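Have a look at the structure that comes next, please.
Of the protein chains in this complex, all but one are displayed in their positions.
And now, subunit A:
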Amino acid sequence: MNRSHRHGAGSGCLGTMEVKSKFGAEFRRFSLERSKPGKFEEFYGLLQHVHKIPNVDVLVGYADIHGDLLPINNDDNYHKAVSTANPLLRIFIQKKEEADYSAFGTDTLIKKKNVLTNVLRPDNHRKKPHIVISMPQDFRPVSSIIDVDILPETHRRVRLYKYGTEKPLGFYIRDGSSVRVTPHGLEKVPGIFISRLVPGGLAQSTGLLAVNDEVLEVNGIEVSGKSLDQVTDMMIANSRNLIITVRPANQRNNVIRNSRTSGSSGQSTDNSLPGYPQQIEPSFEPEDEDSDEDDIVIEDNGVPQQIPKAVRNTESLESLTQIELSFESGQNGFIPSSEVSLAPLASGTNTEFETHAPDQKLLEEDGTIITL
């Protein structure tokens, strides 16, 4: 516990960081030790303490370097906020019940005045309606290409998200062999390939997998050395949240996709998330905590209910943990390169790039990093 409560200014010394927190019309200033920011829960408690709103459920947001209002609701984005704050961490607190979710997102702070005028004068709408980005709990995870930033461009990591859809996963795998470059020259090695897509199945409808794609990993575990049956069992065991890394048969397709991603990089302000699970170690337990694991127990022929987790210590921050849970992987509330939410977002922000040229440059840099 390192709550160095030093109200007011005077946080000039190294290692501490000034925090300016706004709730309604009130400001509070305090400082945090940058190296030891503590946990989000503690920070949340601290905010409630300094604003003297102990029992009010609030939403916490901060202004990132680009001036975007981004939420803080877990350790990951809290740490991100602390580490990127320069020099001041600007915190915005809203009461939960009156929270304006649309406030979160790109350029919200810089265009704050505009937002305000919009609110004050609803008739003064621009031609293009502002994109409303809902709160994380409203998101439904969808199948997507993930981890583009950490994978070689010849590989593609696809999350097939079965939850909530009636579609079958709908693909078949087979044994095969692929040519690899090894220290001894080219070598033929056995591999697992997608052999067939079921029409109307999830795999086909997402368009993310294709016949003859070589399967490299299943939920972070390499398939090399495993038999077809083993890989089949792994996939079925992970079928609720299946993450497959493939080497697409059609590599040209891959490049096209990447350029498109970089073009629409308006959302990728957080593409270097440090806390993002890399899916390489099999220890992605937080990932597991999603709904696929909640077995149902029926007591005395009563109503079915989800089995609670036993070990967690009871905490008061239930609402926040709730968000965290429904949230997939503890990112900033956005699913990176999620195609569904991505496309309209990109088109919506396009117009604003021109007015904010510096931001765009920055983002383009990010984009090229991605495509490399």
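The definition used in the following text is that a residue touches a chain if its C-beta (ideal position, glycine included) is under 8 Å from a C-beta of that chain, and two chains touch if they have at least 3 such contacts; residues count from 1.
As a convention for this text, contacts and distances are computed from a predicted model.
**Q** Name the absent chain by its UniProt protein name; which of "Auxin-responsive protein", "Presenilin", "LLGL scribble cell polarity complex component 2 isoform X3" or "Aldehyde dehydrogenase family 3 member A2" is it?
**A** UniProt lists the chain left out of the view as "LLGL scribble cell polarity complex component 2 isoform X3".
**Q** Touching the absent chain in the whole complex: find that residue among A:Val56, A:Leu88 or A:Ile307.
**A** Of these options, the touching residue for the absent chain is A:Ile307.
**Q** Which one touches the absent chain: A:Glu26, A:Glu187 or A:Asp233?
**A** Answering carefully, the residue with contact to the hidden chain is A:Asp233.
**Q** Which subunit A residues would touch the chain omitted from the figure, given the whole complex?
**A** Counting only subunit A, the missing chain is touched by 162, 168-175, 195-196, 218-219, 221, 226-240, 242, 282, 288, 292-301, 304, 307-311.
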